[in-house]
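Single-structure report; data block below.
Removed from the display is one protein chain of the complex; every other protein chain stays in position.
Moving on, here comes subunit A:
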Amino acid sequence: MTTITLDQLAHDNRPTQFALLNELVELFTGSPAITHLLVRGSLASGTSDRLSDIDLVVGVHDRQLPLLAENLDALLSSSLGTLLPGWPDTIVAALGGCGWVYLIPHSGHLLQLDLYLAPSTAIASLQQRTGARLLLQRDGAPCTAADTRASTTYLRAAATSSPDARTLLVQSLIIHAMLRKRLLRNQPFIAYDLLGQLHTTLRDLIKITLAPQSRHHGWYHLPDEVGRSPLGRGCLAELEAALAEPSIPTRAQADATVERIWRLAADLVPHAVAALAEAHASYLTYQELA
């Protein structure tokens, strides 16, 4: 009797990530194209807390990887109500596929989903390298060399594509959400790194708008390329002001940095800002910044 009660209590108090993970498993299991589902990270190692993200690996038949990748935003938006389009994950290690980060409203909060899409033929080595735990494995149709070539070609193209303004704005919110989590957990080194990524996001937003033909890497020649107009000089001044702040941010500083990005973006890329206006407003409400 006591055991049953404790089990029930444990179930009732399980972190909300498990409820969402359950929905994800149900969703992907419904597609015959999906051959594997694996969970990585803290959920797999048993070290998760209520702030933890969901690290899900989705193994898909090689031939169908491009089709699923192209329709992933529509699938997750329709099925789970993602707040923003997926952000192409530039933080995750190269494991033979490609990753996206999503924010999903769930039980009054935003949960982070790190979804890694990998061709079936890459799953065995991925599992060996990461220790990911299997949730689903089933035989699909055999993959031919042509199937694998199709997924490889798609993944190579995805890896080399440059972000547009909309992607950079999404990136700013995702990185900000990650940063707030690290600050809550008192992890200054990771917070330092993420603040740097927010600054880079601001730089790239300025650069793709005011110097889209730039052939220079990163910060090189930025003042020369961008500072030719009053708007550009204003952007550089904002960027410099952001960089002058402490390198390990407080939460208020993190919030001010993302606010600065969106304020400048309203002048630089108004159409991209307008397209994401509702999602941005909802994001601020969830983060209690509205």
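Quick note on the criterion: contacts are C-beta pairs under 8 Å (C-beta built on N, C-alpha and C of every residue); 3 or more make two chains touch, one makes a residue touch a chain; residues count from 1.
The rule we apply is simple: contacts and distances are computed from a predicted model.
Student: What protein name does the UniProt record of the undisplayed chain give, "NADH dehydrogenase subunit G", "ABC transporter ATP-binding protein", "Cell shape-determining protein MreC" or "Aspartyl/asparaginy/proline hydroxylase domain-containing protein"?
Tutor: "Aspartyl/asparaginy/proline hydroxylase domain-containing protein"
Student: Quick one: say which of A:80, A:98 or A:118 touches the chain that got left out.
Tutor: Spelled out, the listed residue whose C-beta touches the missing chain is A:80.
Student: Which of A:15, A:88, A:105 or A:163 touches the chain that is not shown?
Tutor: Considering the complete complex, A:105 is the one touching the chain left out.
Student: Which residue from A:164, A:224 or A:278 sits in contact with the chain not drawn here?
Tutor: A:278
Student: At which residues does subunit A meet the chain that is not included here?
Tutor: These residues touch the chain not displayed: 27, 30-34, 64, 67-68, 70-71, 74-75, 78-81, 83, 105, 108, 277-279, 281-282, 285-286.
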